[in-house]
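Sharing a structure below in structure tokens format, with a few things to ask.
Shown here: the complex without one of its protein chains, the others still in place.
Chain naming follows the written order as A and B, and within any one chain the residues start at number 1.
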Amino acid sequence: MEKSLNWREFVITRAIKASGYSAIVFVLLIFVFLMREGLPALGEVEAGNLLSIRWYPIEEMFGILPLITGSIIVTIGAALIAVPFGIGTAVFISEIAPRWVREILKPLVELLGGLPSVVLGFLGILVLSPFLRVFLDLPTGLTAFTGSLLLGGIAVPTVVSVAEDALDAVPRAYREGAWALGATRWQTIWRVTLPAARSGVLTAVMLGIGRAIGETMTVMMVTGNAPVLALKLGSLFSPVRTMTATIAAEMGEVANGSTHYHVLFFIGIVLFLISLGVNIAASSVVFRAKKRAERILS
Amino acid sequence: MMKPTFSLNRHLVQRLGFAGLTVMAFLTVLPIVAVVVYIVVQGAPAISWEFLSGFPRGGMREGGILPAIIGTLYLTIGTAIFSVPLGIAAAIYLSEYAADTPLTRTIRIAIINLAGIPSVVYGLFGLGLFVLFLRFGTSILAASLTLSIMTLPVIISTAEEALRSVPQAFRTVSISLGATRWQTIRRIVLKEALPGIITGVILGLERAAGETAPILFTGAAFFLPRLPGSPFDATMALPYHLFVISTQVPEMPIQIQYGTALVLLVFVLTMNVIATFIRSRARAKRQW
Partner (left out) sequence: MNKIVIENLSLQYSDGTESLRNVSMEIPANAITVLFGPAGGGKSTLLRCLNRLNDLADVEVVDGKVIIDGENILDPKTDVIALRRKVGMVFARPVVLPMSIRANLTYGLELAGEKRRSKLDEAVERSLKLAAIWDEVKDRLDDPAIALSGGQQQRLCLARALALQPEIILLDEPTSGLDPLSTGKVEAALQELKKDYTIILVPHSVQQAGRTADYAAFFLQGELVEYGEGSVIFTAPKDKRTEDYITGRFG
């Protein structure tokens, strides 16, 4: 009996350890397969073409700059909404709201995180964009701005939950110390609590932005899908097209192994590298480790 | 001494500030409630037994959405089959076995990165690896595997959190009573962390159920006149179906669109509510 127990324990332990490494394996696999399908694009398309401002695959024009600027402008718009509202809501939940309000708000924000993006895109088409067209007197309601509004909503839960974690991790003694010195709760929030949690709040902002850059369905449905270079502020109110939307919209129609196919994978590599950069930067912030240490001590 | 006017100003600032933040939080939450209510109101008239149990007819402009409902169910179950055991095992490794080594830190960075990769890039990866390289074709299997890998980081990090919240003392006591490490995990740690793990699993699967981009080129079918017969068949799915009927099909009756959105919402929100319920009940019942 002892023997079989040991053997079982050995097998289970091995299986658990192997599973532990799976995340690394998957990241590598994703990287390898994107490279495998995307790098040929560099041989098939001249750099000048790839970096041009015309995306018109039918005529072999693969300029990805409009797609990149499209992604950037939509993301900036989304960040302008998600960052203040996300941090404001996080501060409200963690510092101001009475307990019962918190108990209602937190699940609701979490619920927003769980809403399928296709549902938001759907409402964007049917409700938000007609409204914006009339309200802002635009030729079409399907614009970068529409995308930014919805994307802001999608990024908010990420910002709220990470920022709230960071605020929660600030030791209560900091706040009590500030109150004891005669600071109001409002002053304490701005001069003590938020500065103490700044690295975590920064992480929240970065992860929120990462979420916005990567969002696909909503932007594909509401931003009008026009691959034009978006460099001016005014572009916010005209149709654009993001990198994610381009992949989603066109991959279904290309022949496997064609140049177009390889270029779409190449855009995937760009997106992968952006998210890698954002997340490595975000995860190098240390507040999580601190929180864990406190939990062990308590 | 503080002058009264000064103090009054400070408190006025505080009151204005608090009011401002309250409004902000309200504005953040209001659209969520509005979206849900709006879809329920608009979609409810479309819901009928025929809509839920029938096949699409007349170029999807009539009939029901059964194949999409069943397809999403299949995809969710398929995702669970792969991601739940793997995710929980990985969480156990990180929480119970891994020391703080460079390798462990690499694993953590990998998990954070998996969580941040855009869903459409998962779609590309699934196309490259499962559909083409492994020749699974556009299928439930390929789509489920793609969704599994996307869901994995959510399950791992919530499950690890749940495992870590089990007091260390339980482990020490169990070991001191002659338990092996695995016996301790199975009989004490997993048992106590179970509600938290289940909550994380449901939240992860909820995301998978609502995703469209990863299944676009790995398993989603535009239209299928029958139910998928094997894991190697493509399938309709609620989120993709909603995308299709709201953007690709001209003259689509608006009721069917809202009805489909409502069914998808109910599918996803039910999982959300169950997860929230399990978590709050477990917190109330917890003995430590």
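In the analysis below, a residue touches a chain if its C-beta (ideal position, glycine included) is under 8 Å from a C-beta of that chain, and two chains touch if they have at least 3 such contacts.
Nothing here was measured: the structure is a model prediction, and the numbers come from that model.
Residue B:Ala179 is the one among B:Leu66, B:Ala179 or B:Ile274 that touches the chain not shown. The chain not displayed touches subunit B at residues 167, 169-180, 183, 187-188, 191-192, 287-288.
We adopt the following convention: only the chains that are shown with their structure count from here on.
Taking each chain's centre as the mean of its C-alpha atoms, subunit A lies 15 Å from subunit B.
On the subunit B side of its complex with subunit A, the touching residues are 2, 10-11, 13-14, 17-18, 20-22, 24-25, 27-29, 31-33, 35-36, 38-39, 85-86, 89-90, 92-94, 97-98, 106-125, 127-129, 132-133, 149, 152-153, 156, 164-165, 168, 180-183, 203, 206-207, 209-213, 216-217, 239-240, 242-243, 246-247, 254, 257, 261, 264-265, 268-269, 271-272, 276. Interface residues of subunit A facing subunit B in the complex, by the touch rule stated above, are 5, 9, 12-13, 15-17, 19-24, 26-27, 29-30, 33-34, 36-37, 84-86, 88-89, 91-93, 96-97, 105, 107-112, 114-123, 125-127, 153, 156, 160, 182, 184-187, 189, 207, 210-211, 213-217, 221, 244, 247-248, 251-252, 256, 264-265, 268, 271-272, 275-276, 278-280, 282-283, 292, 295-296.
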